[in-house]
Every structure is written in structure tokens, then in C-alpha cells.
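For this view, one protein chain was removed and the others were kept in their places.
By letter and in written order, the chains are A, B and C; residue numbering begins at 1 in each of them.
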Amino acid sequence: MDDYEIEELEAVDLESPVLVEGLPGVGHVGKLAVEHLLEELDSTLVRRVYSTHFPPQVSVKDGDVQLASAEFHAVTPDEGRDLLVLSGNHQAQDNAGHYGLVSTFLDVGESFGVEEIIALGGVPTGELIEEYDVIGAATTDDMTADLEGAGVAFRENEPAGGIVGVSGLLLGMGKRQGTPAACLMGETSGYLVDPKSAQAVLEVLQDLLGFEVDYSSLEERADEMEEVVRKIQEMEQGPSSPADEDLRYIG
Amino acid sequence: MDDYEIEELEAVDLESPVLVEGLPGVGHVGKLAVEHLLEELDSTLVRRVYSTHFPPQVSVKDGDVQLASAEFHAVTPDEGRDLLVLSGNHQAQDNAGHYGLVSTFLDVGESFGVEEIIALGGVPTGELIEEYDVIGAATTDDMTADLEGAGVAFRENEPAGGIVGVSGLLLGMGKRQGTPAACLMGETSGYLVDPKSAQAVLEVLQDLLGFEVDYSSLEERADEMEEVVRKIQEMEQGPSSPADEDLRYIG
Amino acid sequence: MDDYEIEELEAVDLESPVLVEGLPGVGHVGKLAVEHLLEELDSTLVRRVYSTHFPPQVSVKDGDVQLASAEFHAVTPDEGRDLLVLSGNHQAQDNAGHYGLVSTFLDVGESFGVEEIIALGGVPTGELIEEYDVIGAATTDDMTADLEGAGVAFRENEPAGGIVGVSGLLLGMGKRQGTPAACLMGETSGYLVDPKSAQAVLEVLQDLLGFEVDYSSLEERADEMEEVVRKIQEMEQGPSSPADEDLRYIG
Partner (left out) sequence: MDDYEIEELEAVDLESPVLVEGLPGVGHVGKLAVEHLLEELDSTLVRRVYSTHFPPQVSVKDGDVQLASAEFHAVTPDEGRDLLVLSGNHQAQDNAGHYGLVSTFLDVGESFGVEEIIALGGVPTGELIEEYDVIGAATTDDMTADLEGAGVAFRENEPAGGIVGVSGLLLGMGKRQGTPAACLMGETSGYLVDPKSAQAVLEVLQDLLGFEVDYSSLEERADEMEEVVRKIQEMEQGPSSPADEDLRYIG
């Protein structure tokens, strides 16, 4: 097996598509966002990428065995631009693997005529979020202007640690090969899977690219997560001490 | 030395053999199972695979020095299908090594005309087992049907973390190259070497492939392990409190 | 992407330049020194080196996205020798990467006709420094003599652990390919970023190579760091014990 292998599954013609990436990362924001996109829009699985830099692992689901891979789905929504959506359950397990995978992803993108790249992810704030801002970074002035027009915040030294992993390299290596690229980073605590941050990112993406999706299932997941957060907070404050309260009632 | 080297030791003709793998893993279930198979059935050591991805190590046994390797034994039992049995003391030490070793193992299998692959292993339950179920995963409907016929359980989301290491890749990469593959996973606590789980797996394999083996030596090892478990449980409950017992004698 | 890629940005002719390296390391002494050099002297960014052995990361600064890299600046000061200055934010992330990067750096140096190499760094003493000595190591007697003439100390078994990373390999691999190389190591506690140690190193370098720079901005950073140190020391000694002081006022 080669270090990186592209499996061709379906031939689909896309018109000047945008590559939209959402692999696992901070708060699983990018992954949740693209998974929601693929649930809501009709899509065709067109490519799988296998790599010896992924974990040596198969997933098992309803008797179906699948070797660790990244997947490309073609999406031609009724409204808005064509999309090539990159999703999966793994990042590379080592340094060189990140670079090699992104090279391969860019090759796949090129074969579909990708003209722009938008990487989706989360940026950790370290505290629970009230207002879900989306932070941006872009490799061209045009994309910066587009993002600002869609309400994306550009802040002087954010994200402070730069952007790591596949999202970061899609920008850095995309820039080097001349494909305009941007990253939408939803603010998230960094402690929990964050469907609300994913929705904030998707709403910006929808504004940029013109598709229409329903958010009710993502909102349900967000409600479930809020329930989880509420229970954790309760546990941290200890039992609500009924004895003490009784005393007050007596008084 | 190349990254992967196949040493040819004996030429043996096998008829449509099944590759049976049992390398170290959870509860050493797969390793115990194939070691028992090789003790009970006549076999010929036909290939050794060396790799720079194995630990840099030799084993020393009765003055005999052996470089870290995986071994293939040819088995032509009186009853049932021919077997090519893959055993050894090591998994690869890194990600790429797992992929490379499994490629090499599949090449060896192909050179012997292997038509099916059955990987043996354990699935950790986190608690001591009463009833030793065997969980299955398979890459074709035919193999799934065969396994179900032999009493193997297929459960919707098990094993939850997928299958890792050589066993997992034999399924994933075997599927990609078109060789039907299955995995038999004996339930095991995950804390101890588990001969009972190995026996449960072997009994399913015997049913599937038609060989006949005696289990008394494996049962002896199981009894020894149960003794170990009993002692650990005693130690966890603390000393048997002679003072208390003395009181009873007094009474 | 290749393991190591050289990006050619500007063509500049240098006359028998000295390669001056300052990548991140102990006390960031080398990095601070070359950054100050580039702030104070006119320079041209001539090469970037990208590598799959750098972290998979882009930095984001004022909307500008930059893939992890090392940079070469050409400097032709009014006085003194021409310089080729190697700076950056990263060391290689693995063993082989250090060797490969330094090979690449030496290739870049050769393409500019580099005749000598001076690596800048810090040597940790484990305690706060009063007098900032600069320790030296060199691959030729001539460079040793030059350094001693500039006040550099050569001590029998220092640095005890040798010199690691890019600085060490520039000497070791430079020596093998026949380019005279030396290392200037400023003494530093090892606990803090140390602009004073960087200034001590730069003053030696200035003496050796003949350029002229102003140190006021580096001195400002040193003052800031001293303030930080003072505050840390205060915190370690606990609150300043107002009760005791009150007693004096009473008296």
C-alpha cells in the first residue's frame, strides 16, 4: 500500500466547486458542521483517501467494515455554488502525514476543478460561550472581504497559536499552490463537542455559498449538550443541600 | 535490510487455504488460540517475516537466538480445510509499520493461494466474563452468514472502537484487495491473559473450518488463570481476619 | 510536497557572506539576537525553507497566513561583512528532520557562497546571571582564535551536553563539508526569554563581523524581563507582610 491512496468511487462533474473541509478538531466544530451539511443536502461519495499515516484501524458499523479513510462528497445544491465536501474520523497521526494528506487532498480538489477552499473548525476560548462569534483567516484580500461581509471577525493576533492540522495546511499549502483559501473558526469552550458553534459556522458558510439547510437536528443536539453542561455544573456545585433549605422554611 | 523481508523456509502446497491470524492483543486471545492450534495440529514453518518496524530485539530460548519476526505455518489437517497460520510475539511499533506488515502478510497469503482470512482476537468488556460470547465482523455477506451459523454474535455498534492493529487491517486491506475476511473476537475482561476466551474462539473456528483439536491443555491454563484470579480477589478483600475467626472458636 | 522545499524569493549577490543562525532554543537567545539584527539592519527576504518535518501549522498575523518555514535574509551592512541570516519560529519535530533541514540550510548557504557559519544560542546555567559571558565552540583553529580575540570563553568541558538541534548540526555537518563554523552561546538561566544574553552574543558578533547596531530596543525588552523577574521573586517571598510594617509605624 502506498503512503497515500485515492480511491475513485463515482465520476461527478462539479462547476467551479468550493472545497469545504471539516475533520475532527477543537470542539468537533468542523466535523459537526460538514456532517450536518451532508445530512441535509443530497450528496454523492466520489473519493476515499487511505493513508498509512491514519491509525491502523477499521470501523465496524452494522456489519460493514471500513478501513480508516477521509471521504469526499460531491454536492450540487439547488441554490448556491457546487461543493466538494471533505469529511472523516481521523487526522494524520504524525507530522509528515499531515503534509502528505493535505497534498493528496489538494490533488483531489484539483481533479474536480476546485477554485476556493474553506476549512471549518473551532477556536478554543477556555470558557463557556454566550455569543458564538466566528473568527476568520484568509489567504487573499478578496476572501477576507467576502468573509467580513458575512460577519466573520478578523482579530489582530487570533488565533494566537496559528491554525494547526489539516485546516491550517489547507490554507498554507493552498496559498503556495495558488488556490484562495479561508478558515472559519467558531468560538467554542474547547471542553465539549459544540453543535452551537458548528451552527454559527454553517450559517456563515450558507451566507457565503448560497445553499439552504435546516438546522433543527443540529439544534436538538445543541439542546442535548446544554443538558449535559447543566448536569456537570450541578455536580460541581455539590448536592443542593435540602437540609439547609428546610431550616429556612422552619425559621 | 529492507523494511519488510520474507524468508522462505519450506515449500508446501496448500489447497484453497484459510489464513488464520493470532498476534498479541487484548487478553492475548488470538495469540493463545493460534498457539494452541499449532500445538495440537501438525504444522510446517514455511515463512518468516522480518521488519524494521518490529522491536530491535532477539529472543533467546535454550541458546537459540531468533530475530523478532512473524511466522507462517502450513497446516493440512486430517479433517477440514487447509490453514496458513500467522503467529508471532510482536505487533508493529508504529503506524506505517502496521500497514506495511499487513501488505506483506497479504502478499505471503496470496503466494499460498489464500481464499479467505480469519483474524482472531479479543474484545474487552471491562469485567470478568461468565459466558464467553464470540463477537464477529466480516467483509462479505457470505462470511457473515457462515459466522452467524457458527453462533457468532453480530452486534450493532460493537466493537465500539473498531478493530485496531493487524487484525483490523487484515479486514480493511483484505476487503480492498478482494479477499473475503472476518474477525472472531472473544469477549474477555481485558485485564488478564484469557485461555477460556481463546477456547471459545477456537471452538467457533473449528466449527467453521472442520478441524478437530483437543482442549485439555488450554483448559489447564484456564484453571491456572482462574486460580490467579481467585488469589487476586482474596487479596483485594484483605486478610481473612484471624481475630474474627478466633472469636467464633471461643464461642 | 517534498520533505524539504526551498522557495526562491529574491536574487541578491552577497560577497563571501557569513551565515548567521538564530532559531528557537535555550532562553530564545539566538532567536532574539537575529531578530534584533533584522530589525536594526536593512535586509531582503531571499529564501524560505518549508518542510514536512516542521509542525503542520500556519501562523496568522494581521490576516496574513504563513506556512511554517525558516527564512533567509540577505544583509549588506554599511560596515562589515555581508550576512545571510537564518531565522524562524520552529525547529524540526523529529531527529531525521534536524539532519535534513541542516542539509537544506547548508545547500542554501552554498548557493550564496557562504564561507563561514556562526550559530547563535544560549547555554543554560540554572541560575540567574549577573555577568553575561559568551561561551564558544568552533571547528577550526582560525575561528577559535577569532572568537577568543572577541572575548569569547572556551571552557574545557562546556557545554557539557554538547550542542543540540540546528546550531549543533551546523557545526558538525558544516565541519564535514568543509565550511568553518562556530557557535556563540550566551549564558542564560534557561528559565526565561533572555534579551540581555542575546545582547551579549550580538556584541561579540558585532566585534567579529564589523556591523553596527543600536541596542536600545533590546535593552527595553531586557528591562521588561527584569520587571517580570522582580515580580516573580516578590511572589515567591509571599505578601510583604503589612502587619510587620505597621509595627514600625507604631514604634
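What to note about this one:
Definition applied: contacts are C-beta pairs under 8 Å (C-beta built on N, C-alpha and C of every residue); 3 or more make two chains touch, one makes a residue touch a chain.
Everything numeric in this text was worked out from a predicted model, so none of it was measured.
Although one chain is omitted from the display, it touches the following shown chains in the full assembly: B, C. Here the missing chain is touched by one residue of C:164, C:192 or C:229, and it is C:164. Of the listed residues C:1, C:19, C:114 or C:138, the one in contact with the hidden chain in the full complex is C:138. Residue B:3 is the one among B:3, B:110 or B:142 that touches the chain missing from this view. Contact with the chain that does not appear here is found for just one residue of B:16, B:44, B:59 or B:177, B:59.
Chain C residues in contact with the hidden partner, per the touch definition given at the top, are 92, 95-96, 98-100, 102-103, 137-139, 144, 154, 156-159, 162-166, 168-169, 171-173, 175-176, 181. Although one chain is not shown, part of chain B still touches it, namely residues 1, 3, 7, 50, 52-63, 65-68, 93-94, 97.
Going forward, only the chains that are shown with their structure count from here on.
The rotation relating chain A to chain B, fitted on Cα atoms, comes to 90°, given as a multiple of 5. Comparing chain C-alpha centroids with the centroid of the full set of protein C-alpha atoms picks out A as the closest. Our note on geometry: chain B versus chain C, Cα centroid distance of 54 Å, whole angstroms.
Chain A and chain C have Cα centroids separated by 38 Å.
Not a single residue in chain A touches at least two other chains.
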